[in-house]
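Mind having a look at this structure? Questions to follow.
A single protein chain has been omitted from the complex, and every remaining protein chain is retained in its original position.
Chain naming follows the written order as A, B and C, and within any one chain the residues start at number 1.
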Amino acid sequence: MMVVMTTRATEAQIAAVRAKFTASGVDAQVIEGELATAVGAVGDPNGIRKSDLESMPGVERIVPFSTPYKLASNELTHHEPSSFEVRDRLIGGNETFCLIAGPCTVESREQALSVAKTVETAGASMLRGGAFKPRTSPFAFQGLGEEGLEILVEAREQTGLPIVTELLDAQHADLVAQHADVIQIGTRNMQNYVLLELAGQLGKPVLLKRGFSSTLEELLMAADYILKEGNERVILCERGIRSFETATRFTLDLGAVPWLKQRSHLPVIVDPSHATGDASPVEPLACAAAAAGADGAMVEVHYEPKAALCDAPQAQNAKDFPAFVSRVAVHAALAGRRIAQP
Amino acid sequence: MMVVMTTRATEAQIAAVRAKFTASGVDAQVIEGELATAVGAVGDPNGIRKSDLESMPGVERIVPFSTPYKLASNELTHHEPSSFEVRDRLIGGNETFCLIAGPCTVESREQALSVAKTVETAGASMLRGGAFKPRTSPFAFQGLGEEGLEILVEAREQTGLPIVTELLDAQHADLVAQHADVIQIGTRNMQNYVLLELAGQLGKPVLLKRGFSSTLEELLMAADYILKEGNERVILCERGIRSFETATRFTLDLGAVPWLKQRSHLPVIVDPSHATGDASPVEPLACAAAAAGADGAMVEVHYEPKAALCDAPQAQNAKDFPAFVSRVAVHAALAGRRIAQP
Amino acid sequence: MMVVMTTRATEAQIAAVRAKFTASGVDAQVIEGELATAVGAVGDPNGIRKSDLESMPGVERIVPFSTPYKLASNELTHHEPSSFEVRDRLIGGNETFCLIAGPCTVESREQALSVAKTVETAGASMLRGGAFKPRTSPFAFQGLGEEGLEILVEAREQTGLPIVTELLDAQHADLVAQHADVIQIGTRNMQNYVLLELAGQLGKPVLLKRGFSSTLEELLMAADYILKEGNERVILCERGIRSFETATRFTLDLGAVPWLKQRSHLPVIVDPSHATGDASPVEPLACAAAAAGADGAMVEVHYEPKAALCDAPQAQNAKDFPAFVSRVAVHAALAGRRIAQP
Partner (left out) sequence: MMVVMTTRATEAQIAAVRAKFTASGVDAQVIEGELATAVGAVGDPNGIRKSDLESMPGVERIVPFSTPYKLASNELTHHEPSSFEVRDRLIGGNETFCLIAGPCTVESREQALSVAKTVETAGASMLRGGAFKPRTSPFAFQGLGEEGLEILVEAREQTGLPIVTELLDAQHADLVAQHADVIQIGTRNMQNYVLLELAGQLGKPVLLKRGFSSTLEELLMAADYILKEGNERVILCERGIRSFETATRFTLDLGAVPWLKQRSHLPVIVDPSHATGDASPVEPLACAAAAAGADGAMVEVHYEPKAALCDAPQAQNAKDFPAFVSRVAVHAALAGRRIAQP
């Protein structure tokens, strides 16, 4: 942490700042320049509070220089990419590409089972499907709830595919944990810290979607909330951020993939369906994600997109899905990865 | 809703779109232009789904033209600004300016009581203070919890000021409802729909903070979640949005005030403390909020800012608070409002 | 400037970074922490290049801590707000509020003269009007050019009001400088450095509008381009930034006013007309600008808004303008300012 003093700071004010560091057991140094002076220390950021310093006389501003995330970083404990298995599919570790596919929402037994069969035959790694859905308007379809979870389990029995489904609220935690193989935390809950801690305690891998207005540092801090509960099986998911551009629903931030891979040991996947809100760019962007070095992608697939009860325009048609998988797989192969399968 | 057809859409495709409207009981008309054709209807947007139309052959895109929010609008039921009382303070109705002040977080009995006394003496309308705090990092101070609520109640007994405090999670709902006069929903929970509905059921006024990346339409839709539970006492709060500018912590969107006042009957207040993350611009921006026609402001006040356990740099010093109230009050008076008091 | 080393940086790498500083004549110090080491110096940022350091082995990142703007700052030469006169109106210096009003574009002699008369009678400080207009679509009305400038001069002769008009391109520089009292640089040209330098050489005050996606630091750096030509008469103008919010055309960043006033000696005015793209919030936001401590405001006024050839919805109606001036003036008076007049 570096404390920059105003140009008119007195010797005594500078000494006071240095003493503040020393009192916290952190050794600080005074750096004098032509125009201004700074006092700096590289130490435990919990040892001294930013606000303590900011309010001291003569202080202009504080420049932090350690990363605010700890457990998700690859600096401290995990220097290599972490990996784990979900029903014999290897996730992470730079060898596989985890392709998660399925309907946005489970709407009926017929729909879910037929999509599950399609994605399994085409070679997907896991099945996604929502049982509890967050909706912007209070009057929209909210999902089938427990019945939806049971349909997903039946789909797993028929196809062997692990299930990824969203935990929307603490009241459904046990129910979701009993049925799901991977628990998804949605974009609107990325900073719901109570839910993050709970998700860390359920004993299942967690797929953490980036908040659509959260920075990558905040994503890694949110991952820390899960990791500190002792759950090391966390998957990060870039799903588009909100920018001034409204041509696409969100702006897919593919630059997040190399940035995260360079700084964190956690696997990073990409969701192009929600990012664009439109089916046609999903294939080029899923291929792009594979080319950029992502550990996987999550896409929506639907038999009859026009009848889907939510987010239909962004769902891939099931009949095109096998070709989609082939194209993504070759780009992933060029990046040294095979589709994750048992 | 207007369906714009591609330039190459066939007669049959156009007819099919029109038939889709008709089948939903909505009368549609075909509008032919030189380059393109559109099919339009002004009807119940729940009667037909956007996704149904988007996937039809020949359709280029859908242009909605009714507002997605209903109960918060001033078009349907409340043509005049709504108002209600909280312990004899009038909120809303364009006559008063509700000045809510207090510490960011309740840290101790001494701190909370002394700040409460200061803000009451200076003429504030209500006391704010956090007992449960959302924190970006899992290692930061999380608030005193129930003990904090009890301290707030003691402050109310001593000063008569109504209490505004945040409901962070469903598990604390009853506890918070028992103690608070106004229940605050924080920026990170603006789209936590389960919590919104719950807040609507607790029988207390709700102060709904805008999500820092939520549009104004989404804010009004979030208010609908509370209003539909039969709770009409909702206060909207602009508290800064996330933009590319990082000079201030968030970008205070004061244009939101006239925009919301023009479209909604709900009272609109402004929180300049969290918007800027810095104490020095709080006074000019609170005065600006009053001048812009806001129904109130919420600010942080602290006796010894340098010792605050969270967000200290943005807290006003208590000794400057009486002068602050005077200045805000005169700008509010020019806008035809008196500080809300019993 | 602080160079943060990676956790695995060697002694030799750290020494090399320090030597780099020393070779540039800047004294650097090594700050050792538990997890990482940093090398820091407070010196002339031109003496050493950020890129030199970033590419050295063992370097994680560079943390600058001096401001990138110089001449616009109030740290170095001008510790007090600067001020100057334009035809006997005092601009800057914290005593006056400069109210600039007029049509978006000069459309005809009749229109311009009648608006000029209205704004002068109502008490405005200056007359604005565009002769050359930037338009997003190549097929829109581009302004009257030289004829427009001559009409503005005639308006000045009749009313005494100084003229503010935009310099859009270098080819019109002499023409605009001959006619205008204040030369405006538009939002799309804030980083057109050739034009900024040229504007600095024309011997007239410059009104520099913030780029709608430019940070406040970039605004001050752009001002430096004008100031370094020896022209100290620069007015900064906040006019709304582009954010994710589309309810208003741009997001007026009123927090920019106290931020800029605290760091720069230059006068700061606000343009609510372009920020919102709508006439109705212009008055509340102009009052808010005055309450926030701005040195002025610039608004569009039109006799018959419905016939304006550009940006009509955001223009104030001339008949309402006297009441508008009265309301803004009282908020400015509370902030210790009188409307700038001869």
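What we mean here is this: a contact is a pair of C-beta atoms (placed from the backbone, for glycine too) under 8 Å apart; a residue touches a chain by one contact, two chains touch by 3 or more.
The structure presented is a predicted model; accordingly, all values stated were derived computationally and were not measured.
Considering the intact complex, the chain excluded from display touches A, B, C.
Contact with the omitted chain, checked across C:Phe97, C:Tyr225 or C:Phe321, is made by C:Tyr225.
Only one residue in the set A:Ile91, A:Leu252 or A:Val301 touches the chain that does not appear here, and it is A:Leu252. Of the listed positions A:Glu32, A:Glu95 or A:Glu217, the one in contact with the omitted chain in the full complex is A:Glu217.
Of the residues in chain A, those that touch the hidden partner chain are 213, 215-217, 240-241, 243-248, 251-259, 262, 272, 275-276, 280-281, 284-285, 287-293, 327, 330-331, 334-335. Touching residues on chain C toward the chain that is not drawn are 46, 51-52, 54-56, 68, 134-139, 168-171, 188-189, 191-194, 197, 211-213, 218, 221, 224-225, 228, 242, 305-308, 310-313. Interface residues of chain B with the unshown chain, by the touch rule above, are 2, 4, 6-7, 26-29, 31-38, 40-44, 61, 63, 65-66, 75-76, 213, 242-244, 246.
In this section, only the chains that are shown with their structure count from here on.
Ranked by distance of CA centroids from chain B, the top chain is C. Ranked by the number of C-beta pairs in contact, the top chain pair here is B-C. The mean-CA centres of chain B and chain C are about 31 angstrom from one another, to the nearest whole unit. Contact of a single residue of chain A with at least two other chains is seen at positions 213, 242.
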